[in-house]
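With one protein chain withheld, the remaining protein chains of the complex are depicted in position.
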Amino acid sequence: MTKVLVTGFDAFGTTPVNPAGSVARKLDGMTINGATVIAKIAPAAFFKSIEYVKEVIADVQPDVVIMLGEYGGRSMITVERIANNFNDATRYQLVDNEGCALQDQPTDPEGPVGYYTTLPIRAMVKAMRAAGIPADISDTPGTFVCNHLMYGILHHIATENLNIRAGWIHLPHLPSVAAMECHLGAPSMSEETAVAGMTAGIEAILEHTEDIHDPIRSLWQI
Amino acid sequence: MTKVLVTGFDAFGTTPVNPAGSVARKLDGMTINGATVIAKIAPAAFFKSIEYVKEVIADVQPDVVIMLGEYGGRSMITVERIANNFNDATRYQLVDNEGCALQDQPTDPEGPVGYYTTLPIRAMVKAMRAAGIPADISDTPGTFVCNHLMYGILHHIATENLNIRAGWIHLPHLPSVAAMECHLGAPSMSEETAVAGMTAGIEAILEHTEDIHDPIRSLWQI
Amino acid sequence: MTKVLVTGFDAFGTTPVNPAGSVARKLDGMTINGATVIAKIAPAAFFKSIEYVKEVIADVQPDVVIMLGEYGGRSMITVERIANNFNDATRYQLVDNEGCALQDQPTDPEGPVGYYTTLPIRAMVKAMRAAGIPADISDTPGTFVCNHLMYGILHHIATENLNIRAGWIHLPHLPSVAAMECHLGAPSMSEETAVAGMTAGIEAILEHTEDIHDPIRSLWQI
Partner (left out) sequence: MTKVLVTGFDAFGTTPVNPAGSVARKLDGMTINGATVIAKIAPAAFFKSIEYVKEVIADVQPDVVIMLGEYGGRSMITVERIANNFNDATRYQLVDNEGCALQDQPTDPEGPVGYYTTLPIRAMVKAMRAAGIPADISDTPGTFVCNHLMYGILHHIATENLNIRAGWIHLPHLPSVAAMECHLGAPSMSEETAVAGMTAGIEAILEHTEDIHDPIRSLWQI
C-alpha cells in the first residue's frame, strides 16, 4: 500500500490559522487512488522541523513526502521546483516559532547549493488546473523555514539514499487570514479548494512512478 | 416577512461560470434572520438587464435588492458605493451578451450623474470581515454592464419612490475561472466563501433599517 | 494667450516628496503649443485646498485647470473621469495636513452627487501612450483630499459658470518614495517621465477645444 506523508505547520508569525496545518489535517486518513495519506504537523522552526520530519519518515516509511507551507501574497497553489541551501529570515521581518531568524547561514555547510524536487511538478499543476484549481510551478520557495525544511528533507533523502519522492507545495492565505487588517488585499484560497487541489496533485504523483535516481533528468517535465 | 432579492448573471465574455449566478442560486430560498432570499438571473446585457430587474421587482416586491456581478482581478468581495451614469465598454475589450459595447452614452440622458447605494456598506464589510471573509468598500463598479444595471435600478427606485434599499456586490473570479490559462494569476474566491460573505452581509443589512430617504445622509457610514 | 493652471501638493502622510508638487514646479513657466503653464502648490487639507485654488483661479484667470495628486500603488498616470460629493478619509488611515480626516460628509451638502471632468481624457491618455508614457483613464479619484478638491473646483466652475475646462491627474509614487521601507514593492514613475506625460496630455487638451457646456455629452469620448 502506497503511503503519502503530508506535513504541515500551525500558526506562526502573522498567521493565526495556517492552511498548511488545516489542509494537512483534512487530508489525514484519506485514501486517494489506493494510497493512504498520513498527515503530521511539524514545528515551524529552523532545524527542529527537519529533525521532526526525519523522525516521522523513519516512523511512517512513506513512499511520497509532500510538505506544505503558506505563502502569503500568492493567489495560486504553487508547486516548488527547487530548494536552496541558504537562509535569509530577517527580510521577512519574521522569526520562527522558537524566536530564531536564521540569516546567511547554509542549512548544511557540507550540502550542495540546492536540490530539485523529485515530484512530477508539471503533471501536478496540469492536474490541479484540470480540476479547476488555480496552480502553478514556482521557481523559489523563499528563504524562510519552508525552503529550509524542503532542503533539509531532500538532502536527507539523497544522502540516505531513501526510495522516497518528495517536494513542497505552497498554499495561499486562508480567507480568514486575508480578512485580517494586516493582510487586507492579499489573495486567498479556501480549505476546500486547497484540498481539492491537493487531491488532484496527489493523483498525478501516483500516476507517475518513474525512476527518480537519474541526477540529470528533469523529472518536473512530466 | 422581509424579502431580499438577489440578482446574478450567467456566463459572459471570458467567464464560463459566473459567481454572480452560482452564488445567487445558492442563496435562493435561504432564510436569513427571518428574511427570505429570492434569487433571479438577469441577462448580461445593456438595458435588457435593467428591464428584467424592474419586472422582477414589480413581481417579487422585495424590501432589499442586492445585485451581484463578477469583478475579475479583485481579491475580495467588494461592496459598491456609487453607480455612475456613463458607460465605457470598449476599454474592457468586451461586448455584452447581445453583442453590444455601449460607449460614451449615459444610461439615462435625463438622470443625475450618479446614485449612492442605499445599503449600509460599511456595516456589511465589517460583518463580512468578522465572519472571516475578505471584503472591502469599492469606489467604482467599473463602466460595463454592472455599473449600468446598478445605476438603472437605483434610478428606477428613486424616480418611482419605491421603499427598497438596493446596492451592488462584486465577487472575485471563481477558482475554476482563475485556473484558466487566460486568467492565470488572478485571485479567486470559492462559492462557499462567497456565500458565507453574502450571508454575513445580508445579516448586516437586516440589522440596519434606518430611513434611507435623506438625500444628503451618507448611509454607508453605518 | 491660453493659460493652463497646474496645481500640486507637497508632502503629506507617508509621502515626504510629492510628485504632484515637484512635477507642477517643473511645468511652471513652460510654454506648450503656445500656451503658458502656471503652477501653484495647494495646501493638502480639506476645504482649505478648495479655497486656495478658487483664489488662484480668480487671480490667474486660466483657460484650463489641471489638478495633480499622488496615488500610491498605481503604476500609470491616471486621468480621472469623475469626482464625487463624499469623503471617507479614515479608510486610508491618513489625516490631511491640518490633522483632519473627513468622513461620511459631503463636500457640499447642496451639491450634486458628482461631476464629470471637462478634460478630453481619452485623447489625453492616447497622447500620453503615444509619447511612451504609461497612462490610463481612472474611474475613481479615491475618497481623500484629491477627490475632495476635484469635486470642489468642478462644482465652483459649474455654479459660477466659468469658461474653464478642468480635471484631475494622479501620478504614481516617485522612485525615492517607492524605495522607502514602508512603500517597498509599489510601482513608481520618475519626475522626468511624469513631466513628459503631462506635456503630452496638455498638448491633447489644447487640440480639443470643443464646447463643454452640454451636460449630456460625454466629453471624455474625444
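Here the chain labels run A, B and C in written order, and each chain numbers its own residues starting at 1.
Assume a residue touches a chain if its C-beta (ideal position, glycine included) is under 8 Å from a C-beta of that chain, and two chains touch if they have at least 3 such contacts.
Predicted model only: the values in this text are computed from it and were never measured.
Asks: Write out, one label after another, the shown chains that touch the chain missing from the document.
Replies: A, C
Asks: Can you work out which residue in A:Pro16, A:Gly29, A:Gly73 or A:Pro112 touches the chain that's missing from view?
Replies: Here the residue in touch with the unshown chain is A:Pro112.
Asks: On chain A, where is the contact patch with the chain that was removed from view?
Replies: Interface residues of chain A facing the absent chain: 81-82, 84, 86, 88, 91, 103-106, 109, 112-116, 137, 139-140, 142-143, 216, 218, 220-221.
Asks: Residues on chain C that touch the omitted chain in the whole complex?
Replies: These residues touch the chain not displayed: 75-76, 128-129, 132-136, 175-176, 178-179, 184-190, 192-193.
To be clear about the criterion, only the chains that are shown with their structure count from here on.
Asks: Among line, ring, star, complete and other, which one matches the pattern of chain touches?
Replies: Graph shape here is a line: each chain touches the next, no loop.
Asks: Tell me the rotation angle, 0 to 180 degrees, that brings the C-alpha atoms of chain B onto chain C, to the nearest 5.
Replies: The rotation relating chain B to chain C comes to 180 degrees.
Asks: Let me have the rounded angstrom distance from the C-alpha centre of chain A over to the C-alpha centre of chain B, please.
Replies: Roughly 38 Å, centre to centre.
Asks: Which integer distance in Å separates the CA centroid of chain B from that of chain C?
Replies: Distance between chain centres: 30 Å.
Asks: Per the centroid of Cα atoms for each chain, what is the distance between chain A and chain C, given in Å?
Replies: Here chain A and chain C have centroids separated by 47 Å.
Asks: Identify all positions of chain B at which a residue touches two or more other chains, and write them in rising order.
Replies: none
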